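All protein chains of the complex are present and in place, except for one that has been dropped.
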Amino acid sequence: MKNINVGIVGLGRLGKEHAKNLAFRIAGVKLNAACSIVKSELEYAKKELGVQDVYSDYREMLKQADIDAVVIVTTSSEHCWQIAAALDAGKHVFSDKPLGVTIEECRLAEAAVAKHADQIFFLGFMRRFDPSYAYAKEKIKQGLIGRPYMIKATGIDPEALVEGAIKFAPTSGGIFTDMAIHDIDLMRWFLEDNPVEVYANGATFKHPEFKAANDDETGVAMYKCAKGGIGFVHVGRTASYGYHVETEIIGTEGTLRISPVPEKNLCAIYDIHGVVKECVTGFPERFAEAYRLEMENFIACIRSNKQPEVSVFDGTKSTQIAFATTTSYRNKEVIKIGY
Amino acid sequence: MKNINVGIVGLGRLGKEHAKNLAFRIAGVKLNAACSIVKSELEYAKKELGVQDVYSDYREMLKQADIDAVVIVTTSSEHCWQIAAALDAGKHVFSDKPLGVTIEECRLAEAAVAKHADQIFFLGFMRRFDPSYAYAKEKIKQGLIGRPYMIKATGIDPEALVEGAIKFAPTSGGIFTDMAIHDIDLMRWFLEDNPVEVYANGATFKHPEFKAANDDETGVAMYKCAKGGIGFVHVGRTASYGYHVETEIIGTEGTLRISPVPEKNLCAIYDIHGVVKECVTGFPERFAEAYRLEMENFIACIRSNKQPEVSVFDGTKSTQIAFATTTSYRNKEVIKIGY
Amino acid sequence: MKNINVGIVGLGRLGKEHAKNLAFRIAGVKLNAACSIVKSELEYAKKELGVQDVYSDYREMLKQADIDAVVIVTTSSEHCWQIAAALDAGKHVFSDKPLGVTIEECRLAEAAVAKHADQIFFLGFMRRFDPSYAYAKEKIKQGLIGRPYMIKATGIDPEALVEGAIKFAPTSGGIFTDMAIHDIDLMRWFLEDNPVEVYANGATFKHPEFKAANDDETGVAMYKCAKGGIGFVHVGRTASYGYHVETEIIGTEGTLRISPVPEKNLCAIYDIHGVVKECVTGFPERFAEAYRLEMENFIACIRSNKQPEVSVFDGTKSTQIAFATTTSYRNKEVIKIGY
Partner (left out) sequence: MKNINVGIVGLGRLGKEHAKNLAFRIAGVKLNAACSIVKSELEYAKKELGVQDVYSDYREMLKQADIDAVVIVTTSSEHCWQIAAALDAGKHVFSDKPLGVTIEECRLAEAAVAKHADQIFFLGFMRRFDPSYAYAKEKIKQGLIGRPYMIKATGIDPEALVEGAIKFAPTSGGIFTDMAIHDIDLMRWFLEDNPVEVYANGATFKHPEFKAANDDETGVAMYKCAKGGIGFVHVGRTASYGYHVETEIIGTEGTLRISPVPEKNLCAIYDIHGVVKECVTGFPERFAEAYRLEMENFIACIRSNKQPEVSVFDGTKSTQIAFATTTSYRNKEVIKIGY
């Protein structure tokens, strides 16, 4: 079994997680090259990951590095052209979500993927690989909850990280584009249905800076799907207790609820406050295993020459839905979603 | 301490609960008279409650019975005129929710209450007296979660009772009027704010009879409040696991969540299915203590000559909001709510 | 249906609870007389309970009061003679646990009960009436966990009340007599078996006053039962989080666990500490409903002329087991238990 050689582009917070998984925790893969426009990230690659073949120019890496595949963890606005360039260079591609920041970009990525149908294109909706979410999907397939027809999703970042969110607010594209994309993907995945209408709203009661940036610290959206399913998404940035991602899928025969208590681990504390479960502090802690498993799956797709479950079109659709949600939120009206 | 003498009108399922509380479980009260148009219910009053002074004519009871107060547990459409008649007869009044089934009726009740400002008028939103809800309200008052700005409410009847709901559907006024009134009251109570806009939707995937009755088995509604708060209400009729009433109140400093697992009691079962909590089967089981405590509070109000926290205007408003929700649901448009 | 008239003796903390249940919360009963050697308790009876017929002499109450039954909530050392005197006076008897503080006393009570087999004798092991415990027993009867063969019991008083426990320690008879009697009763009830051997131990790490009183702040005991069942009991006095009573019953096909989190109610708090459940503060809060239900059952036993499930012999046996446990604890040896 020959190793799959991989080059990574982008070594920020999440990029480092992916790189460590590729370098140390997945069978049959070798992290052979790394690219970043940040010098210290290339030092990191050499010293911590043992990757000597480093680049500051992405196209250079595609041309020269001994790699079968590229893992893209750059700023969202760079994803699409980097996807196309890598595919054109004959590489398999893993891109972190979202697919792109405009629909036009997404279409370019779609075209590139279509042109290279024999290469793997993998879009990083890692929640699908989280053991609890994967278990829920499996149970649904087995019919445990009958026909799933409603999803209620919550995603709240910890108050501890709010300063960054405030700084990022003016350029983030708004809370829905920024935070709801995973929930939107889960809604489509669990309901096997596409939203055709959305109505959104928001609120700010703690950090007026969000309002000042034409954004909100809390957003809610209600979706109606083509086959009649319903979605409700609640995103926010100010959970005092930690990082709260919770999802409920309601079916005709039962309900699945994932992580109502975003517990850090299996230990409960009985002390003067009562019985306490401490909570996870952020997505790297909550989804560490999911990030590893999705990358393992990417490598398995390459090896077996099978496209992954999530397609480039899923990427475009999630982005379209996030945009429609933002439009509804800004215009204060019900928005029909076309694809 | 002289006993308060009470007459009850209506001895159906909930009426019997109220009657038993009045007869046996509350200090300083005597159930002295009972009225019903159903003969067997009067037999029940004599035999099980020890009430000998029974009536089939409500006005007759008001005229003749030795009572200080009336407890109204009749069909919703009878509430308002019975409230007015009792007040005019000089009695204190407890009426089960909703206040009325038309706004006109509600206005009549409001007028009667205004005319008799020295008599107690008590509207039975019993959830406010449930120990867990009362505790949540108290914690909010103490500032535990900062400024509460969002409520997420779930109320699902058990599938085991769906036949009755189907039969009742054509005349129920729709799922929101029928089921969301308590959640609407809780939203107003916890947020101390009034919804000014609603958007609603529904779904039916199990029992097409609801669709046939121009209703749905599931309803969802998103509210925007005057001060900027947000409400989300999800009601349904087909919980396979029991009776599910859950409420979450989100504030700037924390969140309170009441009854995410609608557990029957404190016993968990570890068996071949895993670790299992059985669930409550319906509102009489879930809110037994709340029904007792609200009645205790009604008597305390009479004794101390203090009007209760919930006013007749709260009753009208809840009904107005439920109607607006139904209009949004039926017309598929965002509805502004005026009062 | 004629009322059952009751006289109560003892109006301390628990006595008041029983009295309020008798006076206000149970159908078909009238609290007609009260007796106490504490003057303020008789004032309470008159003012708060509306009982005018009060006594400072117990035998006087038995002779003169218009009562069918007596409820005994006095100091443990008074129980047995008061039971005998009441039975001799032709009254039905409810006595709080324990039956007595010496085996000799218990034998006297047994004799009195035997002599008056047509009168009801009810011993107040109220945990059997707690809805969660009663549910567990019912599930066991239905065969849900197969053959129950092991019980693990925890009973820890709140640190908040430790001052009283310290004061009481020199005369309490030791932690097992004082605190384990309910757990011992539950072990016998759930296993339908009698311990024939015990080994006990203790520890004090917080309040040396207990050691000074030849007692401990924590006690543990392991029991072997006649039919092979096993019991483990852990009692203590220093729970920082509240009042912790937990019981696990292990059977061949499953396990039941009652109250692993001694939660105050159904509300969870999500705040800077994590996700928190506040805990009950003591037995009056935890077992309020159990106290009411056992008294209701006492009245029902009188009315139907049926002896209750718990007999006077159960009372003696629990006391014998508690004594054997204390002997094992003090002598540091395995003790055989004879009956």
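All chains are identified by letter, namely A, B and C, in their written order; residue positions are counted from 1 within each chain.
The criterion applied here is as follows: a residue touches a chain if its C-beta (ideal position, glycine included) is under 8 Å from a C-beta of that chain, and two chains touch if they have at least 3 such contacts.
Since this is a predicted model, take the numbers as computed values, not measurements.
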{"item": "Contact with the hidden chain (one of A:67, A:84, A:112 or A:136)", "value": "A:136"}
{"item": "Sole residue of A:107, A:264 or A:330 that reaches the chain not shown, by the stated touch rule", "value": "A:264"}
{"item": "Residue among B:261, B:300 or B:334 touching the omitted chain", "value": "B:261"}
{"item": "Touching residues on chain C - with respect to the absent chain", "value": "146-147, 149-150, 152, 199, 201, 203-206, 218, 220, 222, 224, 228-230, 232, 234, 236, 238-241, 250, 252-255, 257, 260, 333-334"}
{"item": "Residues from chain A at the interface with the omitted partner, ascending", "value": "1, 20, 23-28, 50, 131-133, 135-136, 139, 144-145, 253-260, 263-272"}
{"item": "For chain B, residues in touch with the removed chain", "value": "239-242, 244, 261-264, 268-279"}
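We take it that only the chains that are shown with their structure count from here on.
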{"item": "Gap in Å, rounded to a whole number, between the CA centres of chain B and chain A", "value": "42"}
{"item": "Contacts with 2+ other chains: residues of chain B", "value": "253-255, 257, 260"}
